[in-house]
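The complex appears here minus one protein chain, its other protein chains still in place.
For chain A:
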């Protein structure tokens, strides 16, 4: 399935790059403007299960990489779709109309990485109770400084020594 899928994707979409890993898994990189259409066509091809939406903060390249992992419920197939968006004013389109279970994943990424998903019905806080200047899962969020500011009177172990 993944071989024919590879050819089909390359024929239909412009700017798509594919690679096959050592384990035979297909990994697809697409420009952000195509990502929604690629996801929709993958769903039609039988990758009906959205397992995960993840986000990686590549701070050196000033990019966020969004990862969509799709799989089939009954066959040994899964595919990794990647797309990179700029780190400044990070914005992406929501895919809830294609995969309904994307809702909490996008909400979580909005909260922890500060990416705005256009078309998401409720981007309200999921886990956190405070407001942060920098969303806490970004790489430039200084956990040490945050802890120090929050629990100032408790000394660090190494400072005590």
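Just so we're on the same page, a residue touches a chain if its C-beta (ideal position, glycine included) is under 8 Å from a C-beta of that chain, and two chains touch if they have at least 3 such contacts; residues count from 1.
As a convention for this text, contacts and distances are computed from a predicted model.
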| item | value |
| --- | --- |
| The complex's invisible chain, by UniProt name, from "Urease accessory protein UreF", "NADH-quinone oxidoreductase subunit D domain-containing protein", "Nitrate ABC transporter ATP-binding protein" or "STAS domain-containing protein" | "NADH-quinone oxidoreductase subunit D domain-containing protein" |
| Hidden partner interface residues of chain A, rising order | 23, 25, 48-52, 54, 56-57, 67, 69, 71, 73-76, 78, 80, 99-101, 103-104, 125-129, 136-137, 143 |
